[in-house]
Structure formats: C-alpha cells, structure tokens
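What follows is chain A.
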Amino acid sequence: MIEQYLVEYMYVWALLLVGIICGLAPLIISMLFAPRELFGKTRDTYECGMDPFGTAWNIRFDVSYYLYALIFLAFDVDVLYLFPVATAFDKVSAVRGISEIVIFVGILSLAIVYAWAKGVFTWPNRRKAC
Partner candidate 1 sequence: MDINQVKKQWQKLSTAVEDIEYAVSGHDYNVCLERDKVRDFATLMLNEGFYLVDLMAVHVTPAIEVVYQFAHFETRCRVLARAFVDDKVEMPTISDIYQGANWHERETRDFHGVVFIGHPYLKPLILPEEDVDLKPLLKAEAKLKDVDAVRRKPPEPAPAPKAKPAPKPEVKPAAVKSQEQS
Partner candidate 2 sequence: MAEQKKSLLNVHSYTKECIERYDGASPQRTKISEAPPLIQMKLSDAIFDLCRANSLWPLTFGLSCCAIEMMCCGMARFDLARYGAEVFRPSPRQSDLMIVAGTVNRKMAPALVTLYEQMPAPRYVIAMGNCAVAGGPFDVEANYDVVLGVDKLIPVDIYVPGCPPRPEALIEGILQLQEKITGKRFPFPQNKMPEGA
C-alpha cells in the first residue's frame, strides 16, 4: 500500500462501514420489534390479489432490452477510456489531441448510427405479429 493512499483508504472504508451499519441497524431493530403474523397468503407473491400464473423467473424478456444494454455496455466502456485521457488532455499538442479524440468519438458514434439505421430504437406495434 502506497503511503499517499493509506489515509484515504481508511476514509473510504470507514464510510462504507457506516453505510453497512446504518443499513443493518434499522433492519435488525425492525426484526426485533416488528410483529410477525402469518396468514395463509401472507407470503404469497402479490399480483393484484390474484394467484399468479407460474413464477416470474420463467419470464424471458424482450430482445430490445438486451439490445439497449448491449449497446450501453460497449459505449460505457468506451466513454470511460476518455476519462484518463481528459485529465491528461492539457499535456498533448492541439492537433494530436483533437484528432485523436475526434477519431475516437467518431468511431464511437458509428455504433449509434448503425443501431439507429437498423431500427433498434423503434418499437413497432406488434398487432400484425400475432
């Protein structure tokens, strides 16, 4: 452990611990003081007062959600590379800096262009499909 980070490391841990304690304490108090009554259906899954059909874990969701998440994943990581670059941006020459960033961002935006063109962002009505 490098000296300079030692103290800040302690701070981070301390606050994390406080977070855990502050989260756990009310939960424990609640467990101690709360009444515990069970009826026949108290622990059943809520679905507007009806018995649910099947379990929610069997649901497979739409591809659209995954597509958004997939695009995000790559995009997010891409953007994060820009963070260290941004801190060092004053250390490079103008032409080099600008051109590198423009190329990088340009390549990045192709992803949106592609997804847009492919119609990832459109949610058509599915009336015909069924």
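One rule holds in what follows: contacts are C-beta pairs under 8 Å (C-beta built on N, C-alpha and C of every residue); 3 or more make two chains touch, one makes a residue touch a chain; residues count from 1.
Regarding candidate selection, all candidates are chains of the complex that A comes from, given by their letters.
From a predicted model like this one, the values you see are computed outputs, not experimental measurements.
For chain A, the touching candidate in this complex is 2, chosen from 1 or 2.
Contact residues of chain A toward candidate 2 in the complex are 31-42, 44, 46, 48-51, 53-54.
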